[in-house]
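Just one protein chain is left out here, and the rest sit where they should.
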Amino acid sequence: MKKESAFKKFLYSQKVAPYVFIAPFVITFLVFFAYSIVNMIIMSFQNVAGANTSFIGVENYRILKNAVFIKSLKNSIFYTIVSCALMIPLPMILAALLNSKNMRAKATFRSILFVPALTSVVVAGVVFRLMFGELEGSFMNQVVGAFGVGPLVWLRRPGTVWLALFFICLWRWTGVNMMYYLSGLQQIPEDLYECASIDGANSWQKMLYITIPLLKPTTIYVLTISIFGGMSMFSESFMLFNGNNSPNNVGTTLVGMLYRMGFTQNQLGIASAIGVVFLAIVLVVNLIQLRVNGTLGGKEQ
Amino acid sequence: MVRKNRIYSVCLFIFFTIVAIITLLPLALLAVSSLRPGSDLMRYGLNFSIDWASANLNEYKMLFSGQNAYFTWYKNSLIITVIQVALALFLSACVGYGFAMYEFKGKNVAFVCVLLVMMVPTEVILLPLYRLITKMKLINSMWGIMLPYLVIPMLIFFFRQYLSGISKEFLDAARVDGCTEYGIFFKIMVPLMKPSFAAMGIYQGMQSWNNFLWPMIVINKIDKITLPVGLQSLLSPYGNNYDILIAGSCFAIIPILILFVCFQRYFIEGMTAGGVKG
Partner (left out) sequence: MKKAFKNAAAAALVLSLAFCGAVAVNAEDASTQGTNTFVDGGTEMEFWTFQELHVGFWTEMADIWNEQNPDKPINLTVTTGESHSLHSKLLVACQNGEGAPDMADIEIGYYGSFLKDGYLLPLNEVVEPYKDDVVMSRIEMYGDKEGNVYGIDFHLGASVCYYNMDIMNEAGVDPAEIVTWDDYVEAGKKVLEATGKPMCAVETADLFLPQLMLLEKGGQYVDEDGNPNIATQDHADVINYIREMINLGICEIAPGGGFHTEEWYGHLNAGDVASVAMPLWYMGRFTDYCPDLAGKMAIYEIPVWNEGDTREVLQGGTGSSVIKGTENEELAKEFLAFAKLSAEGNAYEWNILGFDPIRTELWDDPEITENPDNKFLAYFQTNPFDILKKNGTDLTAPDISGTYSATYSVLVSTTYSNAFEFSPDQDAMELLQNEQDTIIY
């Protein structure tokens, strides 16, 4: 009885309480995150075959020289760069326009633009896959048909595949990123603009010298999530091509390659090596970010 | 000047109307197509041409007839979403509270870990995590889907941010009144955190409801899969079941759409919470 109360006292002490509070995270972190990463690094040096698992050195990292892997890496990087290039300026401009004093029905438009974010990637994939169908009657072919082009085989040519992927990306995330920028804009004090007006600045100058610099924290955040979203893109391509095989690997990404090796071809060692490479890229990007911005995106000022 | 403003305003309005139409177009296509038979889709493609005279709700009837697993998936998704949201909110709030209100040894290290998890896309550890879940015999169980994702860094971050506005003297006052550490959390903090629970609940609800890749990997029994995975399984190399797919896709958006319409403000708060505050 006495022992229990001592334990209770210990548990309830102000020193121990914080550890109890953060325990769920620590447990999840150690069990699922840290364990998985360590396990992955070990597996990347192994030939994983059930009971006959053996260490084979850096053999698995030969994948780095494989043409398909390089292509998937290039695809991921290209997708990331272009999606960042699209998903930062466009939502920023939309937010600035929507935030303008002359705009009516702001809330309605804001909501409408947000709706695609509510849909699952599966639903989005189904719609876009069909919209970009090869049939003459599919929606996109009707659209280009109106300009006397087509019908096109959208999902089997690199150029149009990228178009479709960026369409999905824009469609799903413009509203969300715009929301980030809208909330960023709320933080900019109104009097700054008034001062600028008095100084005779036009709208363009205000945008350039006040809005964009003051939105920097938001931009850093949006950039961060866009980079990681872009590098880990898989589901969109998976849905668009109804599986992980796209014609000539036009839509194969880093995660797609990881999935293919690990879950279809029974090459767990190679898949782990891809995971390690992926992790390294993510960490390097983080370091660069830290350097450039001096702070982690999303961390308090 | 006023006139110029008015023209500007009309232009803006027109511009946003066009943007809104483009945004809603894919969903409208889906809705229109759900009134046509699936075989039409296969033959003519997805477009707006519809013969209103022959439009019907047959696909929805098929959906509701119960001759398919659609509502089983729906139910699975609902259950998982509700449980995951409840647990994730509670656990992440605890952790966020711990970080915000206490000074303790190892706090910085622990917080860097939070950031680390936040920065590494979950796809990186897909494979080892899957093997781990298999070893834990959680394959084909909804706990397998939820367990690794019950403590969400993004939520921790938000709650920590939210709570850091509350002064610590307040806590000391409660202690003087005889409240235990946990009593403070449950009796004082949780009521204070209600609005943030709403925002984060919606954020997490959206994530859980729409989650695809991880549930697809963890569950392989057709009666245990979640809605997005189920919908995807209707597309197969051996013929696609468009009748249920299209109507089912439409119906899958509805609950979240209703939620959105009702609780817009929280949605937006939830989504932008990760962004930079001031």
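By written order: A and B. Residues from 1 in each chain.
The rule we apply is simple: contacts are C-beta pairs under 8 Å (C-beta built on N, C-alpha and C of every residue); 3 or more make two chains touch, one makes a residue touch a chain.
In this text the structure is predicted, and so the values were computed from the model without any measurement.
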item: Residue, one of A:A67, A:A146 or A:I198, that touches the chain absent here; value: A:A67
item: Identified contact with the non-displayed chain, of A:Q14, A:S54 or A:N266; value: A:N266
item: Option touching the unshown chain, where B:A88, B:M101, B:L171 or B:I217 are the choices; value: B:I217
item: Touching residues on subunit A - with respect to the absent chain; value: 48-50, 63, 66-69, 133-135, 153, 156, 243-249, 252, 259-268, 270
item: Contacts of subunit B with the absent chain, listed as residue ranges; value: 41-45, 64, 66-72, 74-75, 78, 130-131, 134-135, 137, 139-140, 216-217, 220-223, 225, 229, 232-233, 235-240, 242, 254-255, 258-259, 261-263
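Note that only the chains that are shown with their structure count from here on.
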item: Averaged-CA centre spacing for the pair subunit B and subunit A, given as whole angstrom; value: 15
item: Interface residues, subunit A side, partner subunit B - complex; value: 12-15, 17-22, 24-26, 28-29, 31-33, 35-37, 39-40, 43, 94, 97-98, 100, 102-105, 107, 109-128, 130-131, 133, 135-139, 141-142, 171, 174-176, 179-180, 182-184, 187, 217-218, 220-222, 225, 228, 231-232, 234-235, 239, 242-243, 255, 258-259, 262-263, 268, 271-272, 275, 278-279, 282, 286, 296-301
item: Contact set on subunit B toward subunit A in their complex; value: 5-6, 8-9, 12-13, 15-16, 19-20, 23-24, 26-27, 29-30, 33, 41, 43-49, 91-92, 94-95, 97-99, 101-104, 107, 110, 113-129, 131-132, 147-148, 150-151, 156-157, 161, 164, 175, 180-182, 185, 206, 209-210, 212-213, 217, 227-229, 231-232, 235, 237, 245-246, 249, 252-253, 256-257, 260, 264, 267-268, 271-272, 274-278
